[in-house]
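Below is one structure. I have some questions about it.
Omission of a single protein chain aside, the complex is shown with its protein chains in their original locations.
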Amino acid sequence: MTTLERTPTDAAPLAAAPAEPDAARRDRTGRFRRMKALIRKETLQIVRDPSSLVIAVVLPILLLFLFGFGVSFDVTKMRIGLVIEEPTPETARFEASLSNTPWFRVQVAHDRRAFLDDLTASRLEGVIVLPGDFSERLGRGDSAAVQIITDGTDPNTASLVNGYAQGAWQSWLLQSALSGGKEGAAPISTDPRFWFNPELESRRFLVPGSIALILMMIGSLLTALVVAREWERGTIEALLATPASVTEFLVGKVVPNFVLGLCAMAVSVLFAIFVFDVPMRGSVWALLAASTAFLLVALSSGLLISSLARSQFLASQIAMITAFLPALFFSGFIFEISSMPGPLQAFSAIIPAKYYVRSLQTIFLAGDVGAVLVPSILILAFMSLVLMLLTARFSKMRLD
Amino acid sequence: MPPRLLALIVKELLAAFRDPKARIAFIIPPLMQVFLYAYAATLEVKHASIAVLNEDWGETSRQLVTRLERSSAFAPILWLKSDREIVPVIDSQRVVAVVRIGQDFSRKVAAREPATVQVILDGRKSNTAQILNGYIGSIVTQFAIDQAMGGTDPPDISTVVERSWYNPNRDYATTMVPSLVATLTMTTVLMIMVMSVARERELGTFEQLLVSPLQPHEILIGKAVPGLIVGFVLATAIMLIVTQFFRIPMLGSPLVLYAGLFVFLLAIIGVGLFISSLVSTQQQAMLGAMVYMMPAMMLSGFTSPVQNMPDWLQPVALMNPLTHFLVIVRGVFLRDMPMALVAERIWPMLFIAVFTLTAAGWLFRRKIS
Partner (left out) sequence: MTGGAAIEAMPDAAPMAIARDLVKRFTPDGPPALDTLSFAIKPGQVTGVAGPDGAGKTTLMRLMAGLLTPTSGSLTVCGFDTIRDSIALHQSIGYMPQRFGLYEDLTVFENLTLYADLRGVVGKERDDTFKRLLAFTDLARFTDRLAGALSGGMKQKLGLACAMLKAPRILLLDEPGVGVDPISRRELWQMVHELTGEGVAVVWTTAYLDEAENCAEVIVLNEGKLLYQGEPKVMTARIGDRAFLLEGAGAERRVVLERALARPDIIDGVLQGAAVRLVTKEGAPPPRPEDIETAQPITIRPAKPRFEDAFVVMLGGQPKRTREMKSAGQIEHREGPAVEALNLTRRFGNFTAADNISFSIRRGEIFGLLGPNGAGKSTTFKMMCGLLRPTSGTARVDGYDLYSAPAAARSRLGYMAQKFSLYGDLTVRQNLDFFGGAYGLMGRAKSEAIERAIAAFDLGPHLSTNAGQLPLGFKQRLALAAAILHNPPVLFLDEPTSGVDPITRREFWGTINAMVSGGVTVMVTTHFMDEAEYCDRVALIYRGRCIALDTPDALQARVKTPELPNPTLEDAFIALVEEQDSQRQAEGAGARLGTAA
């Protein structure tokens, strides 16, 4: 019983009431110190965990390369089969004018059957058929009935092939009409100017767009995973029993991942400019403002996911469904929103990536256009506010 | 089949699908993607917003503008009054293109002088811009030809019979949705495969397997068979959705498609088991699957054609089983591809399957001892 006899003297100071006059001020410094400690811990974990680095460094670079080199809608040198069923001077002239355009790589045959397999096996993008009575009809002024056959299994390429082939045919026709002495005809042509991207490289809009996808991934997936991991490993239980509050815990998660996101963005931007030759016409400040707003949205959606899913597997699945897929489909980065059915167009309005993709494409290619940037950033800021409030509402500091 | 192997296969199937959360994770994302790809994945240009600035007061320009208005490709046209408005409407992305008809357009046409119509396009969306440029160009050229023919009942000499084989309306859903037989089967089977070894290793049941008399190659086969079964079931389900719900007919022989599917699944299972025996936790397995899946999807011709890739990337695309199977799926569904052409795509996949399965088996055996 010696233990018990020693108790009163030692226990007295410990049992003193905690209420002190400067408790509020001390609480503020305590709060700051706790946040700092949590941020430090999170940073160390990020630095030591190879999977965080994979998400933050390897995936962005991989994605940039894929979008920069792998995905391209630029159809240069379309492979065209030209079927001339009966060679005449006219068909030779047409063949020459077709080969002279920069768009086509032309192969010639005299029987359309020669190209059928090639089209089926995707060795050709299209076939132009000049029928046997082509010159006769042309001479008579009849319908020449040129056939353009494209491979509809790739609608985009088919549209482009068809557009360029028709263009080539019509301008050849116009040339013939004019040189054929039809008086009273005036050549009318279009003079297209592609602003911001005169070389028409799809890379220039795909690369900025993919930065949005990368930040969405880092923000929501990584954040959801790191919180779920604390639940899975049981570390959160010890943390919850300390004086740290919900806000402190959330700030501790957000800040390091925010910095990580900014770093990934900086890496991506440098890659975009120096490796992929994407011009940077806007200011760094605009880029920073839009990225900050978007990262906050991504991070808070990750936190929200993690407050609902306490296993890493589930968290990653939810992050894929709610963050990654919508960002891929409804951001207007690859797929054309204005061509989607009405309800889907309306749905795209709540997809944060849409506003960020729009801002990024503008900042990179056009410059600081207030009309695009200001509303986009404001909408993103509003979204992050709503998500953070929801997160604070749903994050419980208890186990039940 | 030896009873040991049968027991293992049954167990693997149960392990993959008994957990309701896992079931949801395997069913919901593929379904969501079917509908997303069917309705949202389009590069088509419809209802594009364009603006017209007509500075010319002549009759000819009005006729041209009327033709633009009648085209179904555009949303209601935005009318501009001065060239100062061009920059803001393009910058703010209100329109993708501005058609500008200069002051002397009618005069030049009347005077038989060459006349031009300026088209300003937003290069931030270069694909849409190019397609729009094509539309506007052909409207203008057609207009020019009609003018040249004298405007009065022009003979229809310019008729071009234009056909898109296999997909006459050049509808995106028609190509995208059947392609899902390949992509969704790949993602699901790959996910199950990468998890299978990693999960057992994390939960400690793998030791239990290794202590049993099961041989390494039996464990490998036992893990591969459920992947095959899941792959066949899922692919069949998507085929049914495609043909029954979306009413896209399958022109070729299902047998040919299943032959390709079998070899494709072997290749994917090989890749999945290879990743799974390389990693030690489920999280790493998931990341591994993602790092493989993204390039596999993008370098397959799924979203953009393989021939658009730079030359040095094309061999990489050919090492990707998905590239080959996509050709088979699209071929069988839309163009009744003959077996001879399918075979050309099967043997590279077979090569990949043999290589990855051997590598996985080797790694597996190495990790055991």
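Per-chain residue numbering starts at 1, and chain names A and B are given in the order in which the chains are listed.
The rule is short, and it goes like this: contacts are C-beta pairs under 8 Å (C-beta built on N, C-alpha and C of every residue); 3 or more make two chains touch, one makes a residue touch a chain.
Computed from a predicted structure; not experimentally measured.
Undergrad: For the chain that's been dropped from view, list the shown partners it touches.
TA: A, B
Undergrad: Touch as defined at the start, partner being the missing chain; which of B:14, B:111 or B:240 qualifies?
TA: That would be B:14, which touches the missing chain.
Undergrad: With the full complex in mind, choose from A:99, A:175, A:235 or A:283 the residue touching the hidden chain.
TA: Considering all chains, including the one not shown, the answer is A:235.
Undergrad: Determine and list the chain A residues touching the chain excluded from the picture.
TA: 1, 3-8, 10-12, 14-15, 18, 30, 33-34, 36-38, 40-41, 44-45, 48-49, 233-235, 237-245, 397-400
Undergrad: Can you list where chain B touches the absent chain?
TA: Output for chain B: 2-4, 6-8, 10-11, 14-15, 18-19, 22, 203-205, 207-215, 369.
Assume only the chains that are shown with their structure count from here on.
Undergrad: Would you mind writing out the residues of chain B in touch with chain A in their complex?
TA: Per the stated touch rule, the residues are 21-22, 25, 28-29, 32-33, 36, 39-49, 75, 88, 90-93, 108-131, 133-138, 140-145, 147-150, 155-172, 174-175, 282-284, 286-287, 290-291, 294-295, 298-299, 303-305, 307-310, 313, 317, 327, 330-331, 334-335, 337-338, 341, 344.
Undergrad: Which residues of chain A touch chain B once you look at their complex with the stated criterion?
TA: So the residues of chain A touching chain B come out as 51, 54-55, 58-59, 62-63, 66-67, 69-76, 79, 117, 119-122, 125, 137-138, 141-160, 162-164, 166-167, 169-171, 173-174, 177-178, 182, 184-198, 200-202, 204-205, 225, 229, 311-314, 316-317, 320-321, 325, 329-330, 334-336, 338-341, 344, 358, 361-362, 365-366, 369, 371-372.
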